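Missing here is one protein chain; the remaining ones are kept as they sit in the complex.
Up next, chain A:
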Amino acid sequence: MTFLVSPVANPGPTSPGPTLADFGHDPLWISIIKAVFLFVFLMVGVLMGVWTERKLISRMQHRYGPNRAGKFGLLQTVADGLKMGLKEDLMPRKVDKLLYFLAPVIIAVPAFLAFSVIPFGPVVSMFGVKTPLQLTDLPVAVLLILAMASIGVYGIVLAGWASRSPYAILGGLRSSAQVVSYEIAMGLSFVAVFLYAGTLSTSEIVAKQADGGSFALGSLNIPLPSWYAVLLIPSFLIYVLTMLGETNRVPFDLPEGEGELVGGFHTEYSSSLKFAMFMLAEYVNVFVVSGVATTLFLGGWRAPWPISLWDGANVGWWPMLWFFAKLVLLFCFFVWVRASLPRVRYDQLMHFGWKVLIPLNLAWILMVASFRALRVDNSPLVIVLMAIVVVGALGVYFRFDTVLQRRREQRAAQEAEEFDQLRDQPTAGGFPVPALDLPHYHGATTGLNRKEVPSA
């Protein structure tokens, strides 16, 4: 039996897309057009994103959400933005003036920069110039995105430190610890993609997802999925979790846990333009991580399956639409998560990041790397390896399951015993329950049997 994955012999009707060689030849004015487009896209995207989020989460919570300013409340964010711009810009007396002023800038600028390597589409003809729909690409484009994310954290920490307020500094410290931890898991979840794509350039990663190749099983050719989200599903799932952590969104929005830290790092930025910058950066960061998810895992600008049957789906300007649709869906996923999940506790967050996501990721990378290394040799060892991994994983699972089950039973027994002990000693108090013959029950409960239910 031959076990090999080979690229499909005859490529599709169109080439997989631009490669690194297509970049760096744009005339300056084309680059300026692209940069301005990106800026406008992100600014309008934030305006519409805030509106979409508020509207969507309202519908999920059986409310209407903003519906006063403009049709469907579409102008609500514009109105809020104008209000922020026109408000008095307060500078608290004790803050570190320079850093207090710089922090919103430091958080916002890298977020915009990261978008410059996200591919929007293939090579198109723009005013007679053939150019890819992407501002620029680098051999290390994905690393650039990670680098920008790690610069953005400075904005949060500096905002916390410069504010000279306990809430702000605690929020800033929490956030830096969180983002640094989740960045590791995020970086590791890219590794499998790099191993499969063989490149760190975003446009080439998209190109590599054009065709999944096929799996030759005897004479049968089974086409493999082309999206890395399917092919490398553990990486994708881990990335989805880390992107929530990286952008400080629910359920990982501890830096601004209202109940304990007021507004977290931006407590002292009373709703002025500086606060608007923080909001802007938060939403742009959400777009960046969604764009990265689209590019690395969801086939980038390439059309999803039923549409990709149409020959013109991946040429010209259409791919921008597919990219945008994927981006919007991912954004809606963020909103959905926010509407569904409660905030986790801080120790749970750190435990999850360090003790679950990172080891899982490392084990998965080890497996992918061995798989890649052995597959090159076309060796049947791959099957043996897969069998060992599957059996090993199942063994570990059953072992843990037995141990956990035993521990659970033990704990339940202990609790039941304790409960009995307390119930048998009403003089020692037992569990306090309100007296059921109080006058405001009007005798409704006196006839009932008092039955206590153990909390376990």
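Going forward, a contact is a pair of C-beta atoms (placed from the backbone, for glycine too) under 8 Å apart; a residue touches a chain by one contact, two chains touch by 3 or more; residues count from 1.
To be clear about the criterion, contacts and distances are computed from a predicted model.
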Record-based protein name (UniProt) of the chain missing from this complex, from "Gluconate 2-dehydrogenase alpha chain", "NADH-quinone oxidoreductase subunit J", "NAD-reducing hydrogenase HoxS subunit delta" or "Glutathione transport system permease protein GsiD": "NADH-quinone oxidoreductase subunit J"
Given A:Phe41, A:Tyr154 or A:Tyr346, the one touching the chain that is not displayed: A:Tyr154
Contact partner of the left-out chain, one of A:Met60, A:Leu146, A:Ile307 or A:Leu360: A:Leu146
Touch with the omitted chain, as defined above, among A:Gln134, A:Ser176 or A:Thr267: A:Ser176
Positions on chain A where the hidden chain makes contact: 20, 96, 99, 138-140, 143-144, 146-147, 150-151, 153-154, 157-158, 161, 164, 169, 173, 176, 180, 183, 199-200, 418, 422, 425, 428-432
